[in-house]
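The complex appears here minus one protein chain, its other protein chains still in place.
So, chain A:
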Amino acid sequence: MITVLAITFVAATVAPLIFGKLGRNAFYVLAAVPAVAFIWLVLQHAPVYSGAGIEEVFPWIPNLKLEFAFRMDALAWVMSLLILGVGSLVLVYCARYFKNKDPGLGGFGAQLLAFAGAMFGLVTSDDLLMMFIFWELTTVLSYLLIGYARTRLAARRSALQALMVTTAGGLAMLVGLIILGQAAGSYRISTILDQAGTLVNGTTSGMVGAAVVLILVGAVTKSALVPFHFWLPGAMAAPTPVSAYLHAAAMVKAGIYIVARLAPGFAESQFWLPVVLGLGLATMLVGGYRALRQTDIKLILAYGTVSQLGFLTMVVGLGRPDAALAGLGLLLAHGLFKAALFLVVGIIDHQSGTRDIRKLSGVFRSSRALGVVAAIAAASMAGVPPLAGFVAKESVFEAFVHYGSGHDAPGWGIWILIGLVIGSILTFAYSARFMWGAFATKPGIERTPFKAIRPAFLAAPALLSFLTIVYGLWPAPVDSWIQPYAALFADGEEAVDAGHLALWHGLTPALGLTAITFVAGAAMFYGRNVVARVQSLVPDWVDGDRAYRHTIGALDDVAVWVTGRTQRGSLYFYLTVILTVAFAVPLAALLLNNKPLPDDVYFIDPNSPLQLIAGVGIVVGALAAVRANKRFLAVLMVSVTGYGIALMFALQGAPDLALTQMLVETIVLVAFVLAMRSLPAELRDRTGGRLRVIRVIIGAAFGITMIFVAIYAMGARVAPPVSLEFPRLAYEGGGGLNVVNVTLVDIRAWDTFGEISVLAVAATGVASLIFVRSRGDRIRTSEAVPEGSVGRRTGVDRDSRDGARLALARKFTDVTRDAWLVAGRTLAPERRSIIFEVVTRLIFHSMIVFSIYLLLAGHNLPGGGFAGGLTAGLALTIRYLAGGRFELSEAATVSAGTLLGTGLATAAASGFVPLLLGGQVFQSAIIEFWLPVFGDVKFVTSTIFDIGVYIVVVGLALDVLRSLGAEIDEHFEEKGAKAGKTRVAESAPAETAASGKGNP
């Protein structure tokens, strides 16, 4: 079975390619797939019917009890006959229905074939969840197939409607399936059915009852029963072959299939019969009634299908052997005649361009063959002997006569029977109406132009109608196929005879009912004008479609309302809501819990009383940052808290943290100044008044909540910290004395690797935000840059104080000077500082050496890749500040992107090389050797990882400097040049004089 499925889906995947080659004839190739599967199925008859069926199980996810479990028994076999047989014929029909130039034909063919596969999977699955997957697959494919004509609004809309209704039911069903699976302790359908008796009557009866109702909801939506019947007529916007296959023979039968599958075990369940019989009968009558009102022959069939689906649900769901036999017999008969009728409708529409019975006239005269094929199918639908429909309906009447008149029959049994007869009368009447509407020559209507039909086009419906006759005349094989299924309903002690499908049962009450049906149905047809008048008097008070529209409309309104209330587009609003929840919920939890405060709370750490002073500094800095109304003052105040925290780290016994925090704080300060130099100095506070009070309240409440949460959380700790082992691990396993560093590069190397990846991403983000068009990794040398050209101030009024200062600076720096820095000369004279250049010259190399020392010594002493990298970054910062952007390029001749990549690659290599050497990822080794000058050297391989970290951090710092520093400089100069040019036009002499003086 899994082979059949695999072949079908693979064929569906490559189908578009076949269409590209063969055009519409590719449908013939596709049709071969289900046809071959059909032959395979027929060959399986012997194994399926000799024992309990054939079974294929492949484990998938044992922990979730998921498995590919397939099982072919009598029910699955009969369903598969219909699915594969009709599927193949419909595909053959498509080859003449569509045109080569129809758009999206390849996708359509693939979907139709895949649908056949999904249906086959649905009926052969022996696992509830597998079955559900196929179930939803049919829903999705049905959506795509109904919406084939994408340009038509009606098609898109009904496709979506069908999808919404059936998935809504599918979700309910999923819940039901899971409840059932959990109650039974197995998701295997055969296992569940075996223990159905205990499930329904035992302690789980309430749960199972609910599960069964939920599953029935799925079946009801899928099979278009009242109150969800409206989607099926809507789905008639699909191309007619799709309607023939999905909405007559296959998909809508999925609901019936579920009912049939569960009926042998769960028909006893308390809500089963009311749902199945009540909704089934209502659907049968509503569908029949509405079919009589339609003027579109396709809609007559659609409502007829709705009616028949209700009928089938009642029969199949009754849970008695004779009804089961009759139900499956009817299901096959319905598949044959309804598919044929839809295909006939497709031909009429195709050849004449209309399906409206008020326009069609004389079609029978135009194509007698088509008329005969249709007449056979319609007669079978009406239940006329000697056709399949008659045989099946006879058995149904028989079963319900028994049910209604048996000694244990419920009082309403007879009413069900009466309802069935009324439904059958309606069926007869709309069958006649269909034939009359489609084929009759109507007085007063012009004869419809009708093109001749090619035999290949008519083949599929003709074959189906032929089978209808064969089935009617010789029902014994069908009977034998269904008997094993009917036998499932037999109780152990009394062998109930299911009866047989037969053309002639004798003069039974059922035959009498059939006669009544014919007479009354014929009468309704002849009095069709009277019927129409009566129907037009009855208002359309129940209209499922309108109810659906109102529901969706209300949903839309609610969605717009809720979106309008929650998505305000204001960050302030969102943050207020989020933060309020963030403090209110933990606070409420704390207050409700009413736990005593932990005992070990102290205000001043006896080991480190100085913390109090650092704390006061931090608090003052934070409050000043809040109050500051100058941009740089606020930044400085935040830096104060940062340095204060570095002090706090030092006092707490964390030298690594203190070092890193100091370095970061410094670089951040520089970055701030560089990035914000163009922004106004004032920091305006726009949110005032009431909003400010709310901010204060939220801030204070959040802070206080965090304090208490921290106290309680830490008080709740009982186990000793895991890190008590770290020092020993670090020394013995990691070969280092600095526990923090070993933790970073060895014990928790994965974390650190993730972190440096984030650094690389953030650095690239910064560069992209500033450079915009590229990452700006081009290296530029200073050689070609003219002297004193960088950062030259232009457009300063010579007579102003600023101008005088500028002139002075230019005069003083107008001296040839030793090159302390490589690119110092490129900087405009007024921007140079001899002291700064000299100091930079003196300390840069020392800082780089120190940073490498920090990196290498970090394994045993405070330091490490982060601190080292930041120190190197700081050294570069100094070079940039002293010598400008060309100095930075000269200092770092490798691009930041290369550094980030190299760093990540180095770190990654230290992760996977051990793997190649037979170790684990990030496993480190200690190598000891002797070097001439250094003496005994102990090298730990995790240092290589730390080198990667170092390089990434340098890359990050370089990116920040290049972007926020160098590139923004360039933006400034471009802007200055532009502004200068416009000024030149206004006051040319003054400007040239000013710049002339500066250039020696």
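Here, a contact is a pair of C-beta atoms (placed from the backbone, for glycine too) under 8 Å apart; a residue touches a chain by one contact, two chains touch by 3 or more; residues count from 1.
Methods note: contacts and distances are computed from a predicted model.
Of "Cyclic nucleotide-binding protein", "Chemotaxis protein CheW", "ATP synthase subunit b" or "Na(+)/H(+) antiporter subunit C", only "Na(+)/H(+) antiporter subunit C" is the UniProt protein name of the chain excluded from the display. Across the entire complex, the residue among A:Ser50, A:Asn529 or A:Ser570 in touch with the chain not shown is A:Ser570. Within the set A:Arg293, A:His505, A:Arg631 or A:Arg831, the residue that contacts the chain not displayed is A:Arg631.
Within the complete assembly, A:Ile698 is the residue of A:Leu171, A:Ile698, A:Ala809 or A:Val839 that touches the hidden chain. From the options A:Gly109, A:Gly642 or A:Gly824, the residue with contact to the unseen chain in the full assembly is A:Gly642.
Only one residue in the set A:Ala730, A:Leu827, A:Leu899 or A:Ala966 touches the chain that does not appear here, and it is A:Ala730.
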